[in-house]
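Can you keep this structure in mind? I'll have questions shortly.
Only one protein chain is missing; all other protein chains are in place.
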Amino acid sequence: MLALFLRDIRLGLRAGGGVLVGILFFLAVIAVVPFGVGPDLKLLARIGAAMLWIGALLATLLGLDRLFQADRDDGSLDILIMASERHMLAVTVLIKCLAHWTTSVLPLVIASPLLGLFMNMEPAAIGATTLTLLVGTPAITLIGAVGAAVAVALPRGGLLVSVIILPLTIPVLIFGVSAAYGAVEDPAPFIAPFLILTAITLFFAVIGPFAAAAALKSSAD
Amino acid sequence: MLALFLRDIRLGLRAGGGVLVGILFFLAVIAVVPFGVGPDLKLLARIGAAMLWIGALLATLLGLDRLFQADRDDGSLDILIMASERHMLAVTVLIKCLAHWTTSVLPLVIASPLLGLFMNMEPAAIGATTLTLLVGTPAITLIGAVGAAVAVALPRGGLLVSVIILPLTIPVLIFGVSAAYGAVEDPAPFIAPFLILTAITLFFAVIGPFAAAAALKSSAD
Amino acid sequence: MRLVAESLAGARGGEVLFSGLSFAVASGEALVITGPNGSGKSTLLRIIAGLLEKADGGIKLENSASGFDSLTSACHYLGHLNGMKPVLSVEENLRFWQSFNGPGDYSLVEALERVQLGDIGHLPFGYLSTGQKRRASIARLLVSERPVWLLDEPTAGLDKASEEQFAELMREHLAKDGIVIAATHLPLGLDGAQELVMGGE
Amino acid sequence: MRLVAESLAGARGGEVLFSGLSFAVASGEALVITGPNGSGKSTLLRIIAGLLEKADGGIKLENSASGFDSLTSACHYLGHLNGMKPVLSVEENLRFWQSFNGPGDYSLVEALERVQLGDIGHLPFGYLSTGQKRRASIARLLVSERPVWLLDEPTAGLDKASEEQFAELMREHLAKDGIVIAATHLPLGLDGAQELVMGGE
Amino acid sequence: MTAHTAFVLASYGTSVVVLAALIGWIFIDQRVQRRALQELETRGIRRRSEVQADNAS
Partner (left out) sequence: MSETVSRTGRWVDLANPTKFLNFAGAVLPWLGVVTVLVLLAGLWMTVQAPDDYQQGSTVKIMFIHVPFAWLSMMCYTIMSLSALGTLVWRHPLADVSAKAAAPIGAAFTALALITGSLWGRPMWGTWWVWDARLTSVFVLFLMYLGIIALTRAMDDPAKSARATAILTLVGFINIPIIKFSVDWWNTLHQPASVFRMGGPTIDPSLLWPLLIMAVGFTLLFFTLHMMAMRNEIWRRRVVAMRRIAARSAERRGTR
């Protein structure tokens, strides 16, 4: 299992520019928003957390559709599926998601404090947003894995996978953003939405891999 | 050449689920935004143009990296390159970009007025945004094509590609958004950024295919 | 150990390709599947591997060796695709499959030696020639232990010498009480193998 | 028409695979390239096709037929990959290549008939079996006209009957003053072909 | 008041249009499939499952 994790990490770093594409896209999102809302720094600070979350959500979608497709195209997927008695397929999926998250999403989370500065956010808000991103983005990857598995047989699933995933990620976004706000604005709570966010991630850490594994198994032909 | 265009259109539609998916994708992206920034209609109207542009950028990037890779993986690319005496390779690239744009981006441009309504934008802003999208998104596809071609040539060059290519798309995004704002907000100009946007697209319509063709030719091995 | 199929049927896209197929292969025996293109050889192998639903009938492994409870878990499947990543080196690829599928009779270095790739294990898999790629994926069968080998046109692209080498590997596997089931158009050099001719309705 | 190579050298990843290779193939003649895995057969074919830079020497087509000015434009290349899209039907794939590469002696329907795929042209290419896929890509050679055919292990995966059929197609092409250059491990059934053995240093 | 009536009429109107389109599509689809089945049957093609068990249609 560690071997699979290492292999996928290596592939992610060596083959694709996944890491940087994500960060740069993220940067593009953050760079464009000020043009929209104008130079009003207060307003920027207010929507900062939301924009970071939306940017991270959209950046995660990049490359997610190839999560299983690449393995299918070179025949590895068959062997991974056949090994499902030694390594439960759901666990295999979970490991692959972890590797994808580590190579493509974690860099975003690490870059987000810097972008928070660009958006003129307060330190507390930046910290809270980074924390919620760290806790919440795995859920997006896990939901995405279901979409990627469902569409694995389609050679160009990019848009379709995103369409399938996006509606399901909305709760993650809602609670992520509201926890981030809760940390700065007084009446709003931080702990409650943060715990719900954690719960969502844990929930999808259980449900996602099983659903994706079922979809993968039925995709073999 | 028409045959190539039709083939790529067909591939895009059949494998990805059709035009509907492009529009759906946009709908999903836009539906996500209010969850992040909250249901404040004024604010939504202000960031509307920026969000539409970001959605379009994402849709263009999704799948663009496979523009030539898919052809390389099944061997078609060799044959396309060998035919470069009958059909100049740069023209082939241009046609492929056109097909990609038509299947993945054009539906978004067509759907954008509807989404503008959802975002509570003014009619003038909606019209301006649609117009800038129509004129500006081809540039993103063309820039991306260069990146995709370089990535095919250097299987481990992914990082390089994103560093070189994505920053180039940011000016497109910025001029696009500021032109869209120029149309509604008074002090900001519309014509100037719009003309620059047009110039960028034309520039890359000439440079992009040649650069991509050169990269592809050297990629064959 | 015996692999037994009883009136097995296979379908593709809703259409039955073969039905009423019965055979039994015991330890140390080989089954060679032949037949024209499109007769369902690959389909049959994928059904045995558990990658495709059978349309009807049954297939099972009797008295299987310890550790291999189900048929699927006892099988190595070598299809048309090699299951290797072009950007990783041959050794990295094999080391991954070894730790994923469990160890076998051969170490990594020995396996590479056996398929004559000893000195190019450090090259990225994508740089190999067709035959070398195929040999590298044959090495995957050696680094993890599985009693049943399912081979789909294993020798496509191999030169004469490698073909002979591979026949030797299969004979060794059979001598260790293994089972080999191979779909092929080319003679494999296995004496005394059962032959199953498909598509001869 | 004559295809002439003079002291040609090919390199892969900075390493010279062969050098000083000279041969000449005239209209109506075939050249069969053999040799062990990794000896550079595919490399040579890709150099002739213009897909790879030669390391040294020269190769050209003399007195070429009208309309085929350069060597590359006179070549059909059939590599290991089929160059077809799995989601499009066989007919759609072939029709695309026909209109992209220009017409040939056979119409689409005739070409499909010649490779015995007449009635499954409407199926998506991805649904075909290995041998059927290979036959479909052989049909690509028929729908557009090119005097020189470069074939890399063309018969891998074909059954006996299709192999014979394909030999017949090659003989026809030669009879029409074409040139066939094929890298292979299997006998192709071409009498009187020149043979070039690689890697025999 | 009249303005309100316009909204009521508009909502009933769109409902009728959308439902009519849905129903129309289903009827057209029905005609197409029936025709195709009849055409195939006159060509004498039978499904294998009509001979054996009927599964997965």
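So that you can tell them apart, the chains are marked A, B, C, D and E in the order they are listed, and the count of residues begins at 1 in each.
Here is the rule we use: contacts are C-beta pairs under 8 Å (C-beta built on N, C-alpha and C of every residue); 3 or more make two chains touch, one makes a residue touch a chain.
Bear in mind the structure is a predicted one, so any value in this text is a computation, not a measurement.
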{"item": "Contact footprint on chain E, counting only the chain that is left out", "value": "1, 3-5, 7-8, 10-12, 14-15, 18-19, 21-23, 25-27, 29-30, 33-34, 36-37, 40, 43, 45-48, 54-57"}
{"item": "Residue numbers in chain A that touch the chain omitted from display", "value": "143, 146-147, 149-151, 153-154, 160, 163-164, 166-168, 170-171, 207, 211, 214-215, 218-219, 221"}
{"item": "Contact set of chain B toward the excluded chain (per top definition)", "value": "14-18, 20-21, 24, 27-28, 31, 34-35, 39, 41, 44, 117-118, 120"}
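Methods note: only the chains that are shown with their structure count from here on.
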{"item": "Touching chain B and also chain C, the following chains", "value": "A, D"}
{"item": "Type of chain A:chain B copy interface by residue overlap (half), same or different", "value": "same"}
{"item": "For chain D paired with chain E, centre-to-centre distance based on mean C-alpha positions, whole Å", "value": "50"}
{"item": "Length of the line joining the C-alpha centres of chain A and chain D, rounded to whole Å", "value": "46"}
{"item": "Touching two or more other chains - residue numbers and ranges from chain D", "value": "80, 85-87"}
{"item": "Multi-partner residues of chain E (each touching 2 or more other chains)", "value": "none"}
{"item": "Complex interface listing, chain C residues touching chain A", "value": "46, 49-52, 69-70, 72-73, 75, 77, 79-88, 92, 95-97, 99-102"}
{"item": "Contacting residues of chain A [partner chain B, same complex]", "value": "14-21, 24-25, 27-29, 31-33, 35-38, 43, 47, 50-51, 53-54, 57-58, 61-62, 65, 73, 154-160, 162-163, 166-167, 169-170, 173-174, 177"}
{"item": "Chain C residues touching chain D - in the complex, by the definition given at the top", "value": "12-13, 35-38, 41-42, 80, 127-132, 135, 153, 156-162, 185-186"}
